[in-house]
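Handing you a structure now.
Note that one protein chain of the assembly has been removed; the remaining protein chains are unaltered in position.
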Amino acid sequence: MAAITSRLARARVRLTHRRTWWLVFLALVAVLYPYLVRPYQLSLAIEVLIFAIFAMSLDILLGYTGLVSFGHAAFFGLGAYLLAYTTLGITNNLFVTLPVVVVGTAAAALVAGFFAIRTSGIYFLMVTLAFAQMLFSIAIRWSSVTGGSDGLSGVTRPAMGIGPLSYTFDSRTSFYYFVLAFFLGSWWLLRRIVESPFGWTLRGIRENEQRMLALGYNTFRYKMAAFVIAGIFAGIAGMLLTQFFRHAAPENLYWTTSGQVMIMLIVGGTGTLTGPVLGAAVIRLLPNYLSTYTDRWQTVLGLTFILFVLFAPQGIMGLLRRFQERSEDREHSAN
Amino acid sequence: METFIIQLLNGLVFSMLLFTMAAGLSLIFGQMDVINLAHGSFYLLGGYIGLTMVRRLDSFWLALLVAPLMVGALGLVLEYVFLRRLYGRHRHLDQVLFTFGLALIAADLIRWNWGAYVESVPPPELLSGQIPLFTVQFPVYRLFLIVVGVTLAVLLGLLLERTRIGAIIRAGVADAHMVSALGIDIHKVFAGVFALGVALAALAGVLGAPVLNLYPGLDFEILILTLVVVVVGGLGTLRGAFFGSLLIGMADTFGKAFLPEFTLFLIFAVMAVVLLLRPSGLFGLEGV
Partner (left out) sequence: MPDYAAGENTITSFAHSFVNAGGEIIGVQRTPFPNMGDPAPFMAEIADAQPDLVYAFYSGGAAVTFVKAYADFGLAGNIPLLSSGFMVEEDVLPAQGEAALGVRSGLHWALLLDNPVNKAFTAAYKERTGRDANVFAVQGYDTARVIVEMLNRVEGDTSNVDKMVEVLPDIQFESPRGPFRFDAKSQNPSQHIYLREVREVDGVLHNVIIEDLGEIADPGDNSKDLQV
């Protein structure tokens, strides 16, 4: 018995070691990346990181709380417009724009959540979709503020600091680091959240809300909190994309954007936070490579998606886990 | 007043078109708990098959018959090969996602086969005229759509309420396990309902083509409207689909007439209000 435990412990230590080395390697690649690739590939990386934040935020709802939102673009687009409006009207200083985006999306999530969280299942899906489409209508309609179908362009890259000590992330490379910082920050924060008692309560709600209610949890408040957190991080992703493209477009609010982030999440693997990152990378990069081989890349994308749903519902993360378990088994039997 | 009556008729026409879509979607949901996000794709596919039939065989009536049959058969195959693998309590999300993937593929393949240009289908010769009505010449074909919608509502109602198959379907909605325990092959019922549902979508596609035309993107436009209809009406009930269609069809028409800038907004506002008052829709069963 003791022998087995110690062997398991040794295996675990070996695994942790391996993971640490992997992380060091990844960090190095991430830091040196701008110097290793061409500008176009750097742009792709920036987009992937931004969509990774967006997909992670949806994971809080869909993966951890079991709330299937089909209107998550509402907060993504809202973040985009809030940033554009503030930057064009007041300043590009992050100390102003970030609070505006965070407070604005949180407030919107509170309002939308008040309606949406009373419903569940397919009704929740529809109410969230409706909310996003309503914002889309407003963005198209209220052109004096939103620029109508053209959106808001001429947004400058963000700046940080005060007076002479301020720095603008103007170059692509500096903006890459800016986004990378946001990505790592979001990843760390969200990880802290899902591993906290609060995060475990969310999982409890996902598995069996009735039981959580019976245990005395006010599940409405927990779901609301998850909705607001997810909204804020989606807003931050929208903010970053707008700073990158220097443009806020109504498409950011459209349901296709909600659908795309949902696909990223499913392909990557829900309820893992790492999955959405992988999913964002695959879904954002795949069309770039596929389109050189075939015009029917959307079909290939759809097929990939369907195959994941049918055969790997846990996404890429599930596949990796299965692979890892198998190799661990082999190590064990070898010992 | 005269224009009001004309708008009422317009609203009725659009409602009946929506009902043809919503009935199929609602039937599938009620039976299998699957929200079919590819329902709009089956609409568009039906419409385009109809277009090809009209062009090749010059017969709208044949198109009206054959397109739903073909799409229904496709539905049978899809159910048998894919959807059947995804039944089970914890795979609801997977089913929804599967149909979403299907919609993405269908949109691409339809564009590939029929092109990205707008296509229109002329109404059949018999129905191509107009009837003078107050200030307008009201198209006969639109009146025909009202007749078809009401007939369909009655037929589906009879099928569900008065026939043995209907009884089995209704029992399946209430408790699928119980139905299988009684020795009825529930998978066959599921397959049949799915095929019937998508055939109705294809029928709507052919019926709607002379009015709304055919173009890429229409699949999702019509899907979203239909989803709003069934959510407002209450999922899984024929009555819900009917009255939901009326409410949304009228909201669309009168919204366009009086507040054209806010039509989309209005439709979703109606939905939000209904769900606030009745979280399961007007005729939905509580706790679904």
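Which chain is which? They are A and B, in the order written, and residues in each are numbered from 1.
Following the convention adopted for this analysis, a residue touches a chain if its C-beta (ideal position, glycine included) is under 8 Å from a C-beta of that chain, and two chains touch if they have at least 3 such contacts.
This one's a predicted model, so the numbers in the text were calculated from it and none came from an experiment.
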* Chain not shown: contacting residue from B:52, B:180 or B:213 -> B:213
* Asked: Looking at the whole complex, which of A:149, A:171, A:218 or A:288 touches the chain that is not displayed?
  -> A:149
* In the full complex, which bits of subunit B touch the chain not displayed? Write them out. => 2-3, 6-7, 10-11, 13-14, 17, 117-120, 122, 130, 135-139, 141-142, 211-213, 215, 217-218, 221, 225, 252-254, 256-257, 260-261, 263-264
* **Where the missing chain touches subunit A, by residue** => 140-141, 143, 147-150
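Operating definition for what follows: only the chains that are shown with their structure count from here on.
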* Could you tell me the distance, in whole angstrom, between the mean C-alpha positions of subunit A and subunit B? => 34
* Structure fact -> In the complex, the residues of subunit B that touch subunit A are 29, 35, 82, 85-86, 91-94, 96-98, 100-102, 104-105, 107-109, 112, 220, 224, 227-228, 231, 235, 261-262, 264-265, 268-269, 271-272, 275-276, 279-281, 288
* **subunit B partner contacts - residues on subunit A that touch it in the complex** => 68, 115, 118-119, 121-123, 125-127, 129-131, 133-134, 137-138, 141, 255-256, 259, 262-263, 266, 295-296, 298-299, 301-303, 305-306, 309-310, 313
